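To start, I am sharing the structure in question, which I have written as structure tokens.
Certain chains of the assembly are absent from this excerpt, and the rest are unmoved.
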Amino acid sequence: MFAVEVRDHVMIAHSLPRPVFGPAQAMHGATFVVDAAFFTAELDEDGLAVDIGLATKALADALAPLRYRNLDAEPTFAGKVTTTEVLAKHVFDRLAQAIRAGDLGAGGGRIRRLRVTLHESHVARGWYEADL
Amino acid sequence: MFAVEVRDHVMIAHSLPRPVFGPAQAMHGATFVVDAAFFTAELDEDGLAVDIGLATKALADALAPLRYRNLDAEPTFAGKVTTTEVLAKHVFDRLAQAIRAGDLGAGGGRIRRLRVTLHESHVARGWYEADL
């Protein structure tokens, strides 16, 4: 399996209002450094798994609605707890949708699997990975 | 598959007394920066794969008996060669046991797979990954 992985980041505020989160129940925030890996079984005749320019743009587009936002105030996340895992799945879903919509170009059809990793600090990260 | 990965480290002494290890047969040591990744198929209703606080504590507990130790003098490793691979498996086994013992909380039952990575330098690392 081939893979191409690109990196971007977002800076968000949120609270995690459930007892299990202890002090993180309060309004705080995070920088998420986000890696998106696109897996394909084959390369096209240009030697590409995916067009890295389109992959980078797709990731930026997927992150745009989160950039400099307070997630507690975003209708998208109403009633949800915006943990790293939930956000990884959210970005995964948006990228999967972008691939289906053709945003990765003709080669998007080759993508078999996707992984979205959110690094929340130098000691913790979470990801979601699944076949498309 | 979801995953949450947390990081800690230990500083140990040991020797690797087999000819294949060349100069590393002598007493020397290592800092192992250790990543433990917990994989689950689903999230709980708090949006968690695992409770990151409990995961961090479980990793610290698994590493505690190694911290500032000479592994050559530890009964646990008598007759064993404490390579990076062997130690990755050792930490894996301790974490698997902690999960079975309920140290990861109720959510520990969701954990399907575990990976323990030991970074021994900026140019080498080893890991053990398996289903639980």
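Every chain is named by a letter (A and B) in the order it is written, and numbering of its residues begins at 1.
Please note the rule applied: a residue touches a chain if its C-beta (ideal position, glycine included) is under 8 Å from a C-beta of that chain, and two chains touch if they have at least 3 such contacts.
Model, not experiment: these values are computed from the prediction.
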Per this structure file, total copies of the shared sequence (2 shown): 6
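To be clear about the criterion, only the chains that are shown with their structure count from here on.
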Mean-CA-position distance for chain B and chain A (Å): 27
Chain A partner contacts - residues on chain B that touch it in the complex: 1-8, 43, 46-49, 51-53, 56
Chain A residues within the chain B interface of the complex: 18, 20-22, 80-86, 88-89, 122-130
